[in-house]
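I am attaching a structure below and will ask some questions about it afterwards.
Note that one protein chain is taken out, while the other chains of the complex remain in position.
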Amino acid sequence: MIEHSIAVRVRYGETDQMGVVYHANYLLYFELARTELLRAAGVAYSDLEKKGLFLVVTEASCRYHAAAHYDELLQVSCRVAATGKARVRFEYGVHGPGGNLLTQGHTELATVDSGKRPVRMPEDLLRRLSP
Amino acid sequence: MIEHSIAVRVRYGETDQMGVVYHANYLLYFELARTELLRAAGVAYSDLEKKGLFLVVTEASCRYHAAAHYDELLQVSCRVAATGKARVRFEYGVHGPGGNLLTQGHTELATVDSGKRPVRMPEDLLRRLSP
Amino acid sequence: MIEHSIAVRVRYGETDQMGVVYHANYLLYFELARTELLRAAGVAYSDLEKKGLFLVVTEASCRYHAAAHYDELLQVSCRVAATGKARVRFEYGVHGPGGNLLTQGHTELATVDSGKRPVRMPEDLLRRLSP
Partner (left out) sequence: MIEHSIAVRVRYGETDQMGVVYHANYLLYFELARTELLRAAGVAYSDLEKKGLFLVVTEASCRYHAAAHYDELLQVSCRVAATGKARVRFEYGVHGPGGNLLTQGHTELATVDSGKRPVRMPEDLLRRLSP
């Protein structure tokens, strides 16, 4: 199963008045890592959409262990945890500048067409995600 | 020229680590007031889009006089300041719970079709905006 | 266990290019319902923070069954599912204008002080959440 890691710097607008990253924003970080994992596997997600294939999030979860702060450079890792005929599960970890684990999570995505109907994942995409 | 005012409660995720509403979010408040001004004038903006007419923001400005805080109930007013053949200018004011002016701003919007080409504003819409 | 439901209208900026509400934004809707459940139970969350008590999200999950669209008036329900000495679990459901279930989820929150150290939930708050 493939894995990929990116660096994400916390933006000011992503913090809240507790002085930490607002909890919903980790889902955005997850998506950034997922997009770059796909790109590293040779797939630009924007191209998939242009060809009429969409990956829609059907499940998401996050556990928050420690907070991230403004301007910190986070490491966001993403790995393919499972693939199905029309779905793929990704797992994520976010680490702080000191290497400590801040959050963990997963998303499950389904492949649908432009009419939002479930479709089989193309063989090529499947092969790239689980080589 | 018509005018409309709405109440908006500040959400937690709209604050930043300064403990106040993040400055970009006022543009969202402006849009909420604009949408409700249109609705009060008999126009659901979502219906315009379904008919292939889009209002795209071509200019926006905001002056920040005082800060809004989490959970405060703000008053956001919107008025049609000018209309053209294919554009409309809205002006906004945001007042805090005590009635003090927090921010002021404007947006200019252009009417375009689904291909993003400029189109004349429909007579009916123009009449509703500048009765 | 107490329960509360609110109406939330989908904002334009909450949609993405799939033409539906971006998945991370449901966590914001959950928080709105949670805040109003607390208010209905006699607790303004903003007052808790002023007194030095913070509720921090330690877990969140969401399952997406169907999409919400721009300008739709959603019903977001929230209920207290469990309480502990220093934590509370909320469960959520989001229903579309036609009454269909769009998303379900939960969050787990911990009570901490202004230094982000775990503290017991005040008796009064606990009683209001699980009467």
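First chain written, first letter: the chains are A, B and C, and each begins at residue 1.
We adopt the following convention: a contact is a pair of C-beta atoms (placed from the backbone, for glycine too) under 8 Å apart; a residue touches a chain by one contact, two chains touch by 3 or more.
Source: prediction; values computed, not measured.
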Per the touch definition above, residue among A:Glu3, A:Asp71 or A:Asp113 touching the missing chain: A:Asp71
Contacting the left-out chain in the complete assembly, out of C:Gly19, C:Gly84 or C:Pro97: C:Gly19
Touch criterion as defined above, residue of B:Ala7, B:Ala24 or B:Leu73 at the omitted chain: B:Ala24
Where the missing chain touches chain A, by residue: 11-13, 28, 31-32, 35, 44-46, 49, 69-71
Positions on chain C contacted by the hidden chain, ascending: 12-13, 15-20, 22, 24, 70
Chain not shown, touching residues in chain B: 17-18, 23-25, 27-28, 49, 54, 56-64, 67, 116
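Criterion: only the chains that are shown with their structure count from here on.
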Most centrally placed chain - per-chain CA mean versus overall CA mean: C
Taking each chain's C-alpha mean as its centre, the one farthest from chain B: A
Chain A and chain C: spacing of chain centres that average the CA atoms, whole Å: 23
In chain A, residues with contacts to at least two other chains: 17-18, 24
